[in-house]
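With one protein chain withheld, the remaining protein chains of the complex are depicted in position.
Now for subunit A:
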């Protein structure tokens, strides 16, 4: 079966004053219709740039897509003309931004902004488009939608604004939605509501969803698969349960270990040492080696490819499609104590090496 979106070896570089920075260095991932892929990574890991390259909204220059393919419904987007790509945006794939206040035009009432989607892409009359906009606001559960259509973005609360942003993204019932940190700017209770809404809409319209986030908590509930990015590369992909239970890359393990846990209250919170490398000066070998507690000589010289993780089915027979960019993924997978989801295991610590 053809996949909805299939990104293969995508590379994006930025021309800067200090040289060419490879922000995305060969990323491959795929999403099927009706499924959710979470792309996880810290700031600067290239997760947003990858998404913008898929959407075709990178500013070129300074950014350049230097390689790879982006198959969307079987067509390579990178070979299409600007006009063809524009017609796909919004109608077939759309995007939700982190900060809805800055992503909505401050001088246009929200109803009119929503209606614009129908006027531009469907050629609807102003009146029909307005009516559809109100329906849409209702659909994302904005109370008194008809009355509030004339309000400006700044008159809505953060959660309501994000709902409007979501409404704009789903207006034309696209097949794929990329949500770039959709809940980061919201407080925790609203986060859950917005994520629920997103998940519900995804099910209803059978959309593929790419959820870009650095929040492991958000991911656990909604994602089907996870791709962990580091320094512009994917370091691990796995079905969500597998990844949480048995990470196959030291970076993923580090991320999981840095989640605060109730049973470790009072203790010092684990943090991955050091800072992510500059894309202008990536370390040789594995990009994670300077921060890796288990780095060996080979890690400093040879860049690990994305190894297929084959025998992950020990704990979950349904697991497949796992990959890890660590020379020692087997050790990672087997040699360490699994993270106990209930937090009853006593030791979570690095193995010497």
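Definition applied: a contact is a pair of C-beta atoms (placed from the backbone, for glycine too) under 8 Å apart; a residue touches a chain by one contact, two chains touch by 3 or more; residues count from 1.
Simple rule for what comes next: contacts and distances are computed from a predicted model.
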For this session: Match the chain absent from this complex view to the correct UniProt protein name in "Glutaconate CoA-transferase subunit A", "Ligase-associated DNA damage response exonuclease", "Chemotaxis protein CheA" or "Peptide ABC transporter, permease".
Result: "Peptide ABC transporter, permease"
Problem set entry | Residue touching the undisplayed chain, where the options are A:36, A:50, A:94 or A:162 | A:94
Seminar exercise, completed: From A:17, A:127 or A:154, the answer for touching the chain not displayed is A:154
Exercise. Which residue among A:117, A:136 or A:292 touches the omitted chain?
Worked result: A:117
Problem set entry | Touching residue (missing chain; options A:102, A:284 or A:301) | A:102
Seminar exercise, completed: Note that subunit A touches the chain not displayed via residues 55, 57, 86-91, 94-95, 97, 99, 102-108, 116-117, 120-121, 144, 147-148, 150-152, 154-155, 165, 168-169, 171
